[in-house]
Structures are given as C-alpha cells and as structure tokens.
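All protein chains but one are shown in place.
Now for subunit A:
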Amino acid sequence: MSGTSTTQTRGEELAPVTTEDLTALLVGGERPPRPSALSASLTFGWRAVLKIKHVPEQLFDVTAFPIMMVLMYTYLFGGALAGSTTAYLQFVLPGILVMSVVMITMYTGVSVNTDIEKGVFDRFRTLPIWRPAPMVGYLLGDVLRYTVASAVMMTVGLVMGFRPAGGVVGVLAGVALLLVFSFCFSWAWTMFGLMLRSEKSVMGVSMMVLFPLAFLSNIFVDPATMPGWLQAFVNNNPVSHLTSAVRVLMDGGWPPTEIAWTLGWGAALTAVFGTITMRLYNRK
C-alpha cells in the first residue's frame, strides 16, 4: 500500500531511533544471571533512598517530629515526675527514642499504599526476582530514616544534658536493637498498606495500633503504680521489652532477657505480618 510507505519514511525522519542503533542494542549483551535476594532487596532500598533524595521534605517526620517529642516530654513531665528535667531526661530519652521511631514506622504503610497503585509496581511484579524484594526495599529505606531520627534525637538529648553511662557502645547497641525491632514491626504496615484502600485509612489504623502500644508501656513511668490488669498488658507489651532493653544498654548494662523478648517479638511479627504481606502482594 502506498499509504504505508509514506508513513514509514516520515516516521524514520522523526524517529529518535535509527533502526541500526536499536538493532545493535537489541542483539548486544548477554542476559546476566538473576540477582540474588539480597542484591534485589538492596536495589529496592536504593530506590527508596533516591526517592528521599528527590523529595527531601519526607524527612520532616524523622527530624522535626522527634525533636518536638524530646523537648515536649522532657519539659512537660520532667519537673513533676523526677524533680528535675535533667534527671527525667536520663530515664525518658531512651523511651522517647523508642516511641518516636516506632511511631514513624507507620509511614511505611503510607508509602506502600500510595505506591502500589502506580504502574511501576506492575513492572516490578513481572520481573523474575525474589518476590519479597520490593517490600524489603521499602523497609531498608525506612531503616535509613529510623537511623536519621535516632541520630537527631540523640544529638538533641546530648545537648540537653543526657549522659548515657553505656557510652558510645551502649548507645549504638541500643539504637541497633531498636532498628532491628522496627524493621520487623514495619511488616505490619506493609500489610496494612496493601490491604487498605486509601492513605487515610492506613493512617487511621496506624494510630489505633500505635497509641496503645506506645503509651501503655513503661516509656513514661514505672508500671509499678498501675492497676494489675494494666500491668499485665504493659509488662507484656513488646514496646516495653524493647524500651527496657534500650534503657539498660544505654546505661551500660546487658539485659539478655529483654533482648531475647524483643528479638523474639521481632521474629514473630515478621513471620506473621511478612507472610500476610507477601500473600497480599502476590494477589494484588
């Protein structure tokens, strides 16, 4: 047909691709072996870092929010609960650190939820890679955010007069345990991110889960004065185990029981919510 050949000539003039170039691209290059689970997950983690680079405003929640928490709780409760703000800070800072990081884990759910509807997820899901890699990538990116939050809070704390007896090693050990637990706990949010329809509902559910977990714990006060039924919850709350462990680590001690409880909870959360997350991800 004469019509076809006209279109073709015009197409070649305009096309950004010369057929030879493209042909060379298509035949050149061997197919590399598929990446390992670790490599694929790290690549997705890199994607999360790139997103932070392009939208640095999203670091607001891991910088401003924790600073606000430290200042607020220290000066609000310090005098009343411990006689002085400096004395209270020694007790409350590890707890506030735990609370802030555990609270910001919920943004994992929000970012999964806003991302999953986009076309790029269809591409990821058609790649021959380890299936959980995109989800693990989110969590790795978030671990970076938790690290930033921890660094910011420790700096503010030190400026305000926090003097951990455990020194650098104790603080780093405490933060490391916190990051491990938060990574495991975040699987709950990837699940909600995939399960719920909108960003708003993810936020709503997150608050319902996070507020009792954060406040019904030993973060602010010693549970000894609480009624028995509440103590039963508080003492078995994973956040309490984590807080005790971080507190003792930063104070220069070594709490094997609390560490074991924290890691045990972490493993259980990952097993349950990780499994549900992957089931939802594969069904999407």
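Following the convention adopted for this analysis, a contact is a pair of C-beta atoms (placed from the backbone, for glycine too) under 8 Å apart; a residue touches a chain by one contact, two chains touch by 3 or more; residues count from 1.
Basically, contacts and distances are computed from a predicted model.
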"Electron transfer flavoprotein subunit beta", "Cytochrome bc1 complex cytochrome b subunit", "ABC-type xenobiotic transporter" or "Succinate dehydrogenase / fumarate reductase iron-sulfur subunit" - which is the UniProt name of the missing chain: "ABC-type xenobiotic transporter"
Omitted-chain contact residue, chosen from A:128, A:227 or A:256: A:128
Option from A:50, A:169 or A:207 whose C-beta touches the chain left out: A:50
Given A:119, A:227 or A:256, the one touching the chain that is not displayed: A:119
Residue ranges of subunit A at the interface with the undisplayed chain: 1-4, 7, 10-12, 14-17, 19, 21-23, 25-27, 29, 31-35, 39-40, 43-44, 46-47, 50-51, 54-55, 118-120, 122-129, 133, 283
